[in-house]
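Just one protein chain is left out here, and the rest sit where they should.
Going in written order, the chains are labelled A and B, and every chain counts its residues from 1.
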Amino acid sequence: MAHVSVDSLKVIYKRPQDGSSFVALEGISLTVEKGKFVTIVGPSGCGKSSLLLAIDGLIPPAEGHILVNGKEVTAPGPDRAMVFQEFGLLPWRTVLGNVRFGLEMHRRKEIDLDDHAMKFIRLVGLDGFENYHPNQLSGGMRQRVGIARALAVDPEILLMDEPFGALDAQTRENMGDELLRIWNQEKKTALFVTHSIDEAVFLADMVVVMGRGKIREILNVDLQRPRTLETKDTSNYIEYRRRIRSNLRD
Amino acid sequence: MRKLARYAPVLFGVLSFVFIFIVWEMTSRLQLINPFFISSPTEIFKVLHEQIISGELFENIGVSFTEFAIGYGLAIIIGVFLGLLMGWYKVVDYALDPFVWTLYSAPIIAFYPILVLILGLGKPTVIAITFKLAVVLVLVNTASGIKNVDPLLLRVARSFGAQNFELFFKVALPASVPMMIAGFRLGVGRALMGVVAAELFGSTRGLGAAISYYGGLLETSKMLASLIVVSALGVLMTQALSAVEAHFDSWRTGPET
Partner (left out) sequence: MLTRIKTTSKDWLLRAKNNRLFISTLSVSIFVILWEVLPRAGLVDVSYISQPTRVLAAAFEEMFVEGVFWGHLYVSFIELAVGFILSLLVGIPLGLMIGLFRKARYFLDPPLMALWSTPRLALIPIFIIWLGVGVESKIAVVFVGSFIPIIVNTVAGIRDADISVIQAARSFCAKKRDIVIRILLPTSLPSMMTGIRLGLGRAMMGMVVGEMYVSTKGLGYQIMQYGEAYRMDQVIFYVAFVSLSGFAITNSARNLENRLLKWKEG
């Protein structure tokens, strides 16, 4: 059974002031196997974030179904966790407080929250910063907190909405490597939204190319892991990139 | 040498007051302006000394402060309560907004005679007026704090399965604290003004009452003495609250986002 299964999904946004509506997603169907890293790429406004939010259960489908492990998604749940582009850290909490947050929401009483949180703080390499506030951290560090927070609730599926979008190019590259290292270790199913074709190909097992609310193409990326700088020079990589770019162009 | 530069503002501040006092004293002694109108620092100091000894000063301060504390305290309790409701529930906001605005812009002192009729002369009326002046600021700032919570934070909490009450208590409320405190600070100034103004009109005890009483008797020195005490208290309170605000602000300011 597929881990995540989306069937003919349609998402509509409605404005409460004047009641006008806007179709964000139409006819979206895709399946994601367990443990795979899937990237979703497309230009701004193509609906890729909406897809992620729908899978997370934050917005309801107008038509169609989303199934996780065969069960329909109706609301956020402990099997999925999300990492946001603008980090979304609670500024009045420390790093530790933030990483604990998801666990508190899920009411995990049987474990020691601080201990558990520290494990993931160490995992993302922020050991020693647990008592810092977000405003004392750099962008890359803040996003690591976001990742730690999501991982701490031990979700089956990790949803990431342009997590490196607010970071500079250098940090982005480093974070990408970091992410793959962590993903490899934790063995989650990952859905990663980006508008960078490079990122999309480099990180993924499967690339979903989107445009204007629809899926244009689904690409299986057959590159060896672990992915390194050299991978970017292989002809396969370049070919994948070219295909996606030309697909996005029309 | 560098240490001196850091304390320059304080130094200048003190110098400034010293300078003003000296000019004031000179003007009075040399009769450049009739001392009847402006008194002089030495006179006022004498008066304050007398009032401290006779206990009058502390009695006045005590009365005014009690009225202030009760009125301001009530304003905070009700202001925060209604402010949170108005900030969280749009319907409440829309329904109460016209009344809040009216309360703010209408000069409550105008209802002084009626308030006296209902509540009695002296303390209760003063408290009512103090309350009215402060409550709107606290309310508006609290509501604003809740309304302006970063929607991203709410979405994040929801994505981790937070229920409505958790969204409120764990995200919206903490996020609105800085604005709430700003409201408290603004409320203090107005509450103080309310106490003094209300006392001016018809109390028998308290700093404002003293100002009015001595003013009526044309006893400039005694009047100015009370006035200066009021001023000093105002400065003290504003500074204290600014310090509190700065403390809570420590997690807000920081490097670029």
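One rule holds for everything that comes next: a contact is a pair of C-beta atoms (placed from the backbone, for glycine too) under 8 Å apart; a residue touches a chain by one contact, two chains touch by 3 or more.
Here the structure is a predicted model, which is why all the values come from computation and not from measurement.
Note on the undisplayed chain: of the listed residues B:45, B:65 or B:111, the one touching it is B:111. Among B:16, B:148 or B:163, the one in contact with the hidden chain is B:16. Residues of chain B in contact with the chain left out of this view: 8-9, 11-17, 20, 37, 90-91, 94-99, 101-102, 105-107, 109-114, 117-118, 189, 192-197, 200-201, 207-208, 211-212, 215-216, 218, 220, 223-224, 227, 230-232, 234-235, 237-238.
Heads up, the rule we're going with is that only the chains that are shown with their structure count from here on.
Between chain A and chain B the centroid-to-centroid distance comes to 49 Å (mean Cα coordinates, whole Å). Looking at the complex, you find that chain A touches chain B at residues 56, 58, 75-78, 81-82, 84, 86, 88, 90-92, 101-102, 104-106, 133-136, 138, 153. Note for the complex: chain B touches chain A at residues 150, 152-153, 155-162, 166, 170-171, 174-175, 177, 250-255.
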